[in-house]
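Heads up: the structure comes next, in structure tokens.
Every protein chain except one is present and positioned as in the full complex.
Each chain carries a letter (A, B and C) given by its place in the written order, and its residues are counted from 1.
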Amino acid sequence: MSREQLSGQIIEAGRFLYGRGWAPATSGNYSARLSASQLLVTVSGRHKGQLGEDDLLATDLDGNGLEPGKQPSAETPLHAQLYRWQAQIGAVLHTHSVNATVLSRLTLADSLVFADYELQKAFAGVTRHDSQVLLPIFDNDQDMQRLSARVQPWLDEHPDCVGYLIRGHGLYTWGASVADCLRQVEAFEFLFECELKLRAVQR
Amino acid sequence: MSREQLSGQIIEAGRFLYGRGWAPATSGNYSARLSASQLLVTVSGRHKGQLGEDDLLATDLDGNGLEPGKQPSAETPLHAQLYRWQAQIGAVLHTHSVNATVLSRLTLADSLVFADYELQKAFAGVTRHDSQVLLPIFDNDQDMQRLSARVQPWLDEHPDCVGYLIRGHGLYTWGASVADCLRQVEAFEFLFECELKLRAVQR
Amino acid sequence: MSREQLSGQIIEAGRFLYGRGWAPATSGNYSARLSASQLLVTVSGRHKGQLGEDDLLATDLDGNGLEPGKQPSAETPLHAQLYRWQAQIGAVLHTHSVNATVLSRLTLADSLVFADYELQKAFAGVTRHDSQVLLPIFDNDQDMQRLSARVQPWLDEHPDCVGYLIRGHGLYTWGASVADCLRQVEAFEFLFECELKLRAVQR
Partner (left out) sequence: MSREQLSGQIIEAGRFLYGRGWAPATSGNYSARLSASQLLVTVSGRHKGQLGEDDLLATDLDGNGLEPGKQPSAETPLHAQLYRWQAQIGAVLHTHSVNATVLSRLTLADSLVFADYELQKAFAGVTRHDSQVLLPIFDNDQDMQRLSARVQPWLDEHPDCVGYLIRGHGLYTWGASVADCLRQVEAFEFLFECELKLRAVQR
């Protein structure tokens, strides 16, 4: 796919995610694989519902910006880590919803487990509701190298995983395409809302 | 009604239901009666807010696809069962909301009972708020033949019923037309939200 | 104002109220004073987000339909009662929200009292937050004559009141114009949501 097409998909994804309340106050960042050696990533600090082509830049697979005057999102190393990890990953979305934030703060454990939801089938590789989807939670950190070093062992042990949470911060999810990521964002957000509503009643 | 008209109604229903959050991540499936012997059903796995005419196909009344290259939704047998059951059913909508999912998981009983809601009058055949609307809950199953076999006795005993829940999965509702189904989806979702809010406060 | 202008305002109000989720599944009904002796009221059972001029009809001040072939809303007597009660009332909106329904079922008392909300100033005649706004709750009834007979004494004792609830059914509010009613619907719905959220946490 051309840079123009990938830009269009990211811009449209931003409009959608912002409209759903999953990218408030310039939060979140998005990327797509541009070539074997380059990513297309959102520029730091932009309004995610109003992205234009100038709000995206190319980086190398270590997340180093390749366009002078444009600053990649501070979290680009977390995106780059995923593209280096698996060649089939074509897109990464990091969203920042109220429910992801609240649930990751409520959960003292280091992961969430979803079971017996039909919607688990929306995740790549899941075909039955009577399975378990494990979503790890990593503590937040302003040091991206330290954070990615904590993420890597979990990725290596779970080659089929499709997302993780950063506590008080939000969701990362990835897939072959931007559309796959969007489907998974919707599915995760659905499950987050279910879990919070269940806890509000059952407590 | 022509296939073109029914397609248009289903496409529009999908846009509406997706916009309300009742069809996340490609979930849900919809159908309408095309003729005495055929249904029009959504193709498996499509984005319900972006349906086009190609995302629908004809099946027979057993749910067998009649258009090579198009795969009907895996849940088509549950639709077909309803059309075989009652000749006056012209449309079936299966939605997948957070509230339907949560309420069906919270309820250990095999049904929900709604009483003293004015909105019960939105269901075909109900004329008073001081009646009871019974909505059965069936456990989820990936085997559609087994699931429909569990549904059939309940249908036979309740010829006036207009919907059922599958636990952790969502709502089926049916009526003479797509518009009737949409009115009932709105009414059920209203009641689900009421019940959850009541439980969150009363608990 | 001409019938055409009042129709336009009611049609637009319906679109707004339906969009906010306050008129699900054909619920609710709306009216405006057409002349000294006539009202304009919504026809029974219509989709409130899709009203057209044909979905309105003139009635007399007793709520009797004046246009053969058009059936006024079954609750027209409750509208007519208000126009007979005070000459300055120009419009009445009856909405049907989840929060109005839930709060009226949760409250065993025969009224809600709002105090110390700045938004109380949105109601006609209220100029301070440190006042009390009393909203009565009447039990639901399918017999409109019996229901209006229970409402009348309360109206007579509270000439400044701007609304009431019917339990499990919804809100009536009135004012000089459709715009005044819409402002009050927004204010009541704001207060309902506040009260429910407070109860969910404080309980």
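Some observations on this one:
One rule holds in what follows: contacts are C-beta pairs under 8 Å (C-beta built on N, C-alpha and C of every residue); 3 or more make two chains touch, one makes a residue touch a chain.
Nothing here was measured: the structure is a model prediction, and the numbers come from that model.
Just so you know, the chain we are not showing touches A, C across the whole complex.
Residue positions on subunit A in contact with the hidden chain: 24-27, 47, 96, 98-99, 101-102, 105-106, 140, 142, 166-170, 196, 199-200, 203, in rising order. In the full complex, the hidden chain is touched by subunit C at residues 116-119, 122, 127-130, 183-184, 186-187, 189-190, 193-194, 197-198, 200-203.
By our rule, only the chains that are shown with their structure count from here on.
Touching subunit B and subunit C at once is no chain at all. Greatest Cα centroid separation from subunit C: this falls to A.
Taking only C-alpha atoms, you rotate subunit A by 90 degrees to land it on subunit B; that is to the nearest 5.
A separation of 32 Å divides the Cα centre of subunit A from that of subunit B. Residue positions of subunit C touching 2 or more other chains, listed in rising order: 200.
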